[in-house]
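Note that one protein chain is taken out, while the other chains of the complex remain in position.
== chain A ==
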Amino acid sequence: MALTTTSTGSAATAAGPVPHTASPRPPRSRQQTRGLLLIWAFVAPALIVYVTFVLVPVALAAVYSFFNWNGLGALDRFIGVDNYVRALTDPIFLGAMMNNGLIVVLSLLIQGPLAIGIALLLNRPLRGRALIRTLIFVPYVLSEVVAGLAFRLMLPPGGPFDSFLTSLGWAGDKPLWLADPDVAFWTLFAVITWKYLGFAIILMLAGLQGVPEELSEAAAIDGASWWQTQRHITLPLLGPTIRIWAFLSMIGSLQLFDMVFILTGGGPLNATETMATYMVEYGNGRSQIGYGSAVAVVLFVISLAIALLYQRFVLRRDLRGAITRG
């Protein structure tokens, strides 16, 4: 309490006019200095970590991206924007960007409605509901590497998954889940959906807890059906949750790496390449750190642009006063 009172007092003093000094900026009171010091003391640890591990690496990558550098010798072969030109004209990188874009769109169109539907169902009184909720969340808890390896072991030709399909009555040749360039992308998307659907459902369920029951009751009294209630009351009130989930999903899809790297390594024939796997393979794997940095910067700029635009135009209402102004 004492803290609050003091701060308010000092703020009032600072804000008011100070008639007996000639200088345009009033001298800082001791209390104000102390307050600033305190703010810095609390912000500093997070700021130091953020600057060291986020801002500095981003800036370094931006610098490297203008050099032809194998990561070992001196940084002395400046080549301007050549790395960017090379990346943006490389059909494999453009294909990787397409794959990222496709995953963004498919995630929103398929995972979103699926998660909302399942969350609505799980929100109704149901026997064993807690068990089902837990089971749905299990894939998300598994580490990406464990899940990726598990699928890699299950999906080879004639492997456990094919045997399972045979036991269900599919006698003929199965698709080459990971080895056929036309199939592998869809296999990857199915695995990603399996992995992240649980997270979306849990988010939606949490959002549903914030929808007041009184509204549904009032609607029921007015004669609304279950569908009408969901459509006109629950879904609109779930809006903020859906928008936040979509944001997380988009950023996750753009930066997708672990699962792809473990499951397919970007193959076969670059069919499942994402911007991040391309960066590792063509930057790190081929000792072209300068080029890899340029790819990293492209990925960073795309993610940043989408994040800012989304916050500005979609999340604006939800975040009012928190991040955006006005």
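What to note about this one:
Here, a contact is a pair of C-beta atoms (placed from the backbone, for glycine too) under 8 Å apart; a residue touches a chain by one contact, two chains touch by 3 or more; residues count from 1.
The rule we apply is simple: contacts and distances are computed from a predicted model.
In the listed set "Rieske (2Fe-2S) protein", "Carbohydrate ABC transporter substrate-binding protein (CUT1 family)", "Aminomethyltransferase" or "Protein-export membrane protein SecF", the entry agreeing with the UniProt name of the missing subunit chain is "Carbohydrate ABC transporter substrate-binding protein (CUT1 family)". Between the chain not shown and the residues A:44, A:60, A:190 or A:305, the one that touches is A:44.
One chain is missing from the display, and on chain A it is touched by residues 2-3, 6, 34, 37-38, 41-42, 44-45, 48-49, 52, 68, 70-74, 86, 153, 156-159, 176, 178-181, 184, 264-265, 267-269, 281-282, 284-288, 291.
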